[in-house]
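A single protein chain has been removed from this complex, and every other one stays in its place.
Let's look at subunit A:
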Amino acid sequence: MIETQNLTRHFTVNKKTVEAVRGIDLRVEAGEMVALLGPNGAGKSTTLRMLTTLLPPTSGTARVAGFDVTTQDREVRRRIGYIGQGNGAGHSQRGRDELITQGRAYGLSAAAARERAGELIASLGLTEVADRIVSSLSGGQRRRLDIAMGLIHAPGLLFLDEPSTGLDPQNRANLQEHIRRLRAEHGTTIVLTTHYLDEADHLAERVVVIDHGRIIADASPERLRSEHAGDRITLTFDHAEEARRVAAHPPGLIEGARIEHDGTRVVIEATGGARLVPELLRILEKENSAVVSVEVVRPTLDDVFLNLTGRSLREDGADLPGTTGGKDEVA
C-alpha cells in the first residue's frame, strides 16, 4: 500500500534549513494498522503530508496505493482518505451538505453521495446535528464529522493525523472504537500519527517510532517493549539490610539486569520479568531473604522511547532541546 525510499523533507525557516524528515524508508502492506509515534516536531505529520500529496518531498520517492505521490498525485488522492489535525467541515456549512460535497468531490453521483452521507451520519451518531450549522457543533461532534468525511468514498487506505488531539477521554475511546471497527469490517489499511502512547499501544499492531525525522524503531508494541524495555520488578523486604544484600549479590538468574536498591525495596528491570518472578522468589527463599511483597510493572511505550532516545515522550509539549520543536504545526 505504501512504499517510500529515502523520503526527505527540508524546510527553510529564517534562512536556516530544518531537516524535518531525514530519509524515511517505510513499507506498509494492505490491511495493516500502523501508528507513527514520536514527540511533537519529530517529523510524523510532515511524513504524513508527503504521503497524502499535501507536501512535495525534497528528495526520495513514495508510492501510495500504487501511484507516485509526486508525478501521479491525483491518482493517489482518489484512493486515499485523510483526516487532518483540523476540522474539515466549513464553519458556515451544514454537516450533511459538507458530506455530500465531499462525496461529489470523490466522483460519487449526487444520489449516491446523499445516500452515503446518510449512512455515515447514522453510523457515527450524528443524526441530531447533521443539519445544524457546523460552528454550533461540539468538538467531539465535529471530529466525528471529520471521520465521516474521510470515509465518504470508502477509501482502502486511511490516514489520520493526530486524530484524538483535543478530545476528552470518552470521545477518544469512541474514536478508537470507530477506527477499530472500520478495520474489522472493511479491512481498511490505516496509518495514523499520534503522540499518545496509549493510543499507539491499544490501536496499532505496528508502531513506527520517529524521532528527529528518522525511524528509530519499527515493530509491534509487544516486541518494542520486550526488545527495548524490561519489566520492572519491585521486591520489598522486611529490612533494609536484606534489600541491600540482595542488590549487592543478586542471584545469577537476574544477572545483567538493571538493579536499583532503595530502602527496603529492590527494583529490577529485566525483559520477560513476569516469568522470572516465581523462580526468583524460590531462590531468595532458599537464601532466607524474606520477600514481603512483589510488584511487576509492564513497561510502557514511553519506557521504550526513553531507552531509545534518552528522553521521555511525556515531556513533549515543552520544547525539547535539539528538536525541531513545533515544526509539524508549521508544516
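Operating definition for what follows: a residue touches a chain if its C-beta (ideal position, glycine included) is under 8 Å from a C-beta of that chain, and two chains touch if they have at least 3 such contacts; residues count from 1.
Keep in mind that, in the parts below, contacts and distances are computed from a predicted model.
**Student:** UniProt protein name for the omitted subunit, picking from "Putative zinc-finger", "RNA polymerase sigma24 factor", "Transport permease protein" or "Formate dehydrogenase iron-sulfur subunit"?
**Tutor:** "Transport permease protein"
**Student:** Among A:T53, A:Q141, A:T194 or A:T309, choose the residue that contacts the chain missing from this document, as touch is defined above.
**Tutor:** A:T53
**Student:** In the full complex, which bits of subunit A touch the chain not displayed? Write them out.
**Tutor:** Spelled out for subunit A, the touching residues are 11, 49, 52-56, 74, 77-78, 80, 82, 84-94, 97-98, 101-102, 104-107, 146, 149, 331.
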